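Following this message is one structure expressed as structure tokens.
Certain chains of the assembly are absent from this excerpt, and the rest are unmoved.
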Amino acid sequence: MRFDEAYSGNVFIGSHSNYMESKAVLYGMPMDWTVSYRPGSRFGPTRIREVSIGLEEYSPYLDRELEEIKYFDAGDIPLPFGNPQRSLDTIKEFVDKLLAADKFPLGMGGEHLVSWPVMKAVSEKYADLAIIHMDAHTDLREHYEGEPLSHSTPIRKIAELIGPKNVYSFGIRSGMKEEFEWAKQEGMHISKFEVLEPLKEILPKLAGRPVYVTIDIDVLDPAHAPGTGTVDAGGITSKELLASIHAIAGSKVNVVGADLVEVAPIYDVSEQTANTASKLIREMLLGFVK
Amino acid sequence: MRFDEAYSGNVFIGSHSNYMESKAVLYGMPMDWTVSYRPGSRFGPTRIREVSIGLEEYSPYLDRELEEIKYFDAGDIPLPFGNPQRSLDTIKEFVDKLLAADKFPLGMGGEHLVSWPVMKAVSEKYADLAIIHMDAHTDLREHYEGEPLSHSTPIRKIAELIGPKNVYSFGIRSGMKEEFEWAKQEGMHISKFEVLEPLKEILPKLAGRPVYVTIDIDVLDPAHAPGTGTVDAGGITSKELLASIHAIAGSKVNVVGADLVEVAPIYDVSEQTANTASKLIREMLLGFVK
């Protein structure tokens, strides 16, 4: 009977009730205040949890069930509206604690800038970190209309921190000319338009290395993810994105953290984007958390 | 820090974390399987909780804050999809326990049929119970196309149980001719079209009696509650409904339980219906729980 305890509410399906015993922690980063186009991704994590009740806990792709791994849903990190710097600091502090406790961090955005403090925290723990980045956009700007803390800058920031050669971007189909040129000059990997095939080529080179996987839902074609801030035609299908996650899961890289960002539910009355995101989260849990 | 406990998730704003210490219990009854027109109210309670974060905890109408009363959000009662009888039995059993523990039951529907087992349970505790019913529809059918368990029958059932003279309906603007005639013959009170003025006349007559308040959100005009199964033009405004709740709160009746039913979020992209419902729930808590 639920009378003996607090209602556990809107948690992701199959989550474990005990933080201490959990290997992985799922958390939301409900921030969207630096986006230049359509806001609303602050509500992404809540809606992804809500629709996860439509999911089975078993993956026929990976032949694995959620009960085989223990993960804790920590809810959304409370962030100060409209203050990017304090928000990023709060996220960093939260993830530092997870990493200190040897938890696998699995984040849900929020705008892509939230990945920056997480990647920074992970890079401080793992010396030889590589980033696998799936996105429609380069996100390699130094600043956006004068703001260095912008949803267009997180990949640039981590590239400058750990070295551009350690960042691998896939599916990119939008950016400024200068961003593509910067990447080329600095030796950063960018696979334009495609994800799965170039990923399969890169994965063996990363074997054994710690890898953080950051996925912007807009790497999907708008047909597959209309509920995001900046939809950009010519993307991949959800079938290809699932296969890409499974390719990483089946490779020899050591995934040490991951996130899925930019789900903005209001633009998708059918809620297909949130439903797809909840399936991707399940596959990331089952595929990445050993 | 949230690491020490399970994430408390999507609970109604200001709810208390301890069942034992609480005077009132808020719960969802996510059932919509007998509706004859548009389903979807099963998702009402979840969405009402979700949007309650947009509410203040203070009511300038009642000059009272949620922290002044202790109430526990018990979440949604798990109900067997497509089985009305088992669903109603489950609700009855749940509410029986609340009443045995002297908790004030505040339910969220779900279709209106969910009020039937609650009203039955309350009537078993309070001998002289009266019902205040606000609705666009009479809900006085004996059966609907042969089904006695239908969203069109709950008021008939409770009227037959406690006597039609103890049921007071307000705002009614839709029903079969036979339903209106039955009410008239049996001495049941029906105020057609209006709520606040006739309510003010009736309340003094009910002074001191235990009263259960059941509100179908469609008593509101469709302009004020588009997100419900059966919208029916010519209803009251949310301002009038708020004033009606405050009239009851300020009267000498002894409210012993209440519910708000038929919020169906999918028909309302703006979410105004769920937001309005969350405000009504707050006012019912602050006004009815002493």
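Just so it is clear, A and B label the chains in written order, and each chain counts residues from 1 on its own.
In this section, a residue touches a chain if its C-beta (ideal position, glycine included) is under 8 Å from a C-beta of that chain, and two chains touch if they have at least 3 such contacts.
Source: prediction; values computed, not measured.
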item	value
Oligomeric state of the whole complex, in copies, if 2 are shown	6
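By our rule, only the chains that are shown with their structure count from here on.
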item	value
For the subunit A and subunit B complex, residues of the former touching the latter	1-11, 17-19, 46, 49-50, 72-75, 97, 101, 269
